[in-house]
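Partial view: only certain chains, each at its native spot in the assembly.
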Amino acid sequence: MIIHVVNPNTTASMTDKIAAAARQVARTGTDILATQPDMGPVSIEGYYDEAYAIPGMLARIREANVIGVAAHVIACFDDTGLDAARSISDAPVIGIGEAGYHAASLIAGKFSIVTTLARSIPVMEHNLVRYGLASRCARVRAAGIEVLALEDPASGAVDKISAEIEAAKQSDHAEAIVLGCAGMADLAAHLSAKHGLPVIDGVACAVAFAEALVSVGLKTSRLGGYSPPLRKTYVGSFASYAPA
Amino acid sequence: MIIHVVNPNTTASMTDKIAAAARQVARTGTDILATQPDMGPVSIEGYYDEAYAIPGMLARIREANVIGVAAHVIACFDDTGLDAARSISDAPVIGIGEAGYHAASLIAGKFSIVTTLARSIPVMEHNLVRYGLASRCARVRAAGIEVLALEDPASGAVDKISAEIEAAKQSDHAEAIVLGCAGMADLAAHLSAKHGLPVIDGVACAVAFAEALVSVGLKTSRLGGYSPPLRKTYVGSFASYAPA
């Protein structure tokens, strides 16, 4: 099966890192198709970036649907454009934030999230409320680092994340940690060993859950909010994105 | 003061109707600047349309901020792009869905919403949960009519909406009704008189609340989720939308 992993930002190096994380966990026989939009922000840090990431990302979803992928993974912790992606896909669509929260709920009573910047906290809290899993999350914590600083060893990012994990364990009584950024995918194993509790990378979980849904034959519901878009005219530079 | 009312879809006749509703309620001294995006869907019915409405709508928000408007009103019941708009505006930004729910909460214990198509119900339920007002909403009902049918007298739209209002009154114990579409703005007074309970048009409420926030000097918070976007590169056809 082909699993389409779309990085909603336009930074190719991050796409590569995500693809590597995805391939590492993918079972034999699963091909990872990693893409990124050709228009939009180089990283997603807040609601505005998100708005300009979605149109290009949905274009990648549509293209992958034409190819006939088995599932899509949206590789941003904001689960950018998840609902819109589902409304155009029979194939399952899983966000990495969502995947991390569900995985944590299956192995721990309560979890905390450690993300990059404080501005992303409300986005995640909002998602948790919608997903219904807010009661499972003890707290969303920000390490105070920018997304792209994760690529820079001199940024001290790992130490800051580690300090928040320790605080989550002591103060939040967190029993597991969800790392709140696709760019942290490579840190999970080290931090889990160091702190003695599960530290969860959403990219790996999303790929594995996508495989799981495919293997049981489940597809996205086409009723209610995920009904296929009605055929209508889109004008201007978005004309070609109109639902067919 | 200038209040910018942006219709997030690209149908000019609907912009005119919304502008008329806005001007009818605006106080002396308030000018209504009515705009619509130049790219995107002709109507917004579900998550996919929303994704392609937001970028063009945010462009209008930015332009209006340069002009120096006192407040923005987003004239779609989905409150399309509300969070992103707030993150780029000192001026208050109010969605017409949000305005309708808050107004209903100030004059009734419980309200029901009557919207167009069932596919929009989850979007509104999702917003209600986020706003905290889900417990005040007895039920979101769909009249089973497309947005553009509201413009067509032969569609029977008014009778269908009226039937749902009666059902809300009898079955949901609704004490007020929020009309869940900008295109229903002209029906509120008639339906309120017919059914003997407040029937609320979000466009009018949003304009009036915008005036209210301006008159008390309140502006959008610039902390947390509404922090101004970080300066960064946007690529491709969205390059010019990058935060400055």
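Per-chain numbering from 1; labels A and B assigned in written order.
We adopt the following convention: a residue touches a chain if its C-beta (ideal position, glycine included) is under 8 Å from a C-beta of that chain, and two chains touch if they have at least 3 such contacts.
Remember, predicted model here, so these are calculated numbers, not experimental data.
Colleague: If you could, jot down how many copies the complete complex is built from here, 2 of which are displayed.
Modeller: Per the structure file, the complete homomer consists of 6 copies.
The rule we apply is simple: only the chains that are shown with their structure count from here on.
Colleague: Go ahead and align chain A to its copy chain B using Cα positions, then give the rotation in degrees, nearest 5.
Modeller: 180
Colleague: Using Cα averages as centroids, what's the distance between chain A and chain B in whole Å?
Modeller: Centre-to-centre distance between chain A and chain B: 29 Å.
Colleague: Can you tell me which positions in chain A touch chain B when the two form their complex?
Modeller: For this pair, the touching residues of chain A are 10, 37-43, 45-52, 54-56, 58, 81, 83-84, 86-88, 118-119, 121-123, 126, 129-130, 146, 224-227, 229-230, 232-239, 241-243.
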